[in-house]
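Removed from the display is one protein chain of the complex; every other protein chain stays in position.
Right after this comes subunit A.
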Amino acid sequence: MRKTTRFGLSAALALCIGASAAFAENIKIAFIDPLSGPFAATGTDGLHQYEFAAEELVNKKGGVLGGKKFEIVPFDNKISPKESLIQLQVAIDQGIRFIAQGNSSGVANALTDAIKKHNKRNPDKRVLFLNYSAVDPALTNDKCNFWHFRFDANADIKMDALTDVIAQKPEIKKVYIIGQDYSFGKAVAAAAVKFLGQKRPDIEIVGNELHPIGKVKDFTPYARKIISSGADAVITGNWGSDMVGLGKAILENGFKGPLYTYYAASTGITAAFGEAGKGSLKLVGEGQINPPPNDRADAYATAFKAKYPDDDLGQPRIANVIEMLAKAIEQAGTDTDMVAIAKALEGMEHDSIWGGKVWMRPQDHQAIQNVHIFAHTDGVKHDFDNSGYGLLVESTVEMAGKDSPTTCKMKRP
């Protein structure tokens, strides 16, 4: 019943927004991510976080450029790069100039190429790519371009922080690396091998493998292999149902060591692990929610839960995306000149709602920020999946990867 009421409400809300759009032109942000299929939960959660951030951080404060409101327009890309390009074209045809996407680096790679081409051919209708989650390092290295901005720490930066922590644990002598078979999974594995080799050459990598993404029904055979390898710790970049499947199989079949992950939280994952994950499950990421870094963040998280009781603030960086974009638009004094907005974003230093600073590094458009290692545990103030379990900051690397190298040679218009 509650679902139907919510549907009715949102329909009514959509009508209201539609009506108000007739009076003042909104600044539209196209949200291109999976809203159906196996990864729909992650996409829908992200969409709600965008809608909430736009409403709470911009629209309630009177909008930008003297009253223009942010409006998030969802497009379902079914996690397919091909479909994403179609949706991108639809968004551009609707006159939308800001593209937000995050789930899957495969999609982000396709989008960044397409946007680069589009901007070259249509200098009067350029668009900006706000990448809030796709963390394949290539996007801010070899494939970087002026229109792409990444707000999450990339896989290399996260792995750098993660291996700092692993390096301090002498009890870890054997590590198993497993991931999904696509660009991001490979990037995680490569970074793990590289950084572990530098920081702890004595650690033996007892396994390094990839499995098909979103296709494995039962991870038990993988779990058996991991346990029989004698690994003390497991590193995985898995997300969505692949994360739950792998993690649960490993823990159920008797693995006791730490399981270092990138995305093992929220959208049902935290609830699925529950007590079993306590003590084992770790996560590397940005955005401190527990303990709340300040009153503002605390109030933001509480208000989000009140509005979307079934969703979580699983991707806190979305608040940074919205605030920084609003700031850049104000600074540039325009919402149509993408070059001016991109220049304002470049090198921007922003006080994040989650504490610490976010610095959009101008060389490669990679956001530099504090990266934390979280532990999956209970007794936290803002839990995930209403399960009583959530993420608690265990250790922090300040402004992680600030001096990390980049191969980006950015061409500026």
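In this text, contacts are C-beta pairs under 8 Å (C-beta built on N, C-alpha and C of every residue); 3 or more make two chains touch, one makes a residue touch a chain; residues count from 1.
As a working rule, contacts and distances are computed from a predicted model.
Taking the options "Aspartyl/glutamyl-tRNA(Asn/Gln) amidotransferase subunit B", "NADH-quinone oxidoreductase subunit K", "Branched-chain amino acid transport system permease protein" or "Predicted small integral membrane protein" in turn, only "Branched-chain amino acid transport system permease protein" matches the UniProt protein name of the chain that is not displayed.
Within the complete assembly, A:Arg224 is the residue of A:Lys169, A:Lys199 or A:Arg224 that touches the hidden chain.
The chain that is not drawn here is touched, among residues A:Lys60, A:Lys82, A:Lys120 or A:Lys215, by A:Lys215.
Residue-wise, the contact with the chain that is not shown comes from A:Thr267, picked out of A:Asn145, A:Thr267, A:Gln315 or A:Ser352. Seen across the whole complex, the unshown chain contacts subunit A at 3, 37-38, 40-41, 44, 181, 209-212, 214-218, 220-222, 224-225, 227-228, 241, 244-245, 248, 252-254, 267-269, 271-272, 274, 310, 385, 387.
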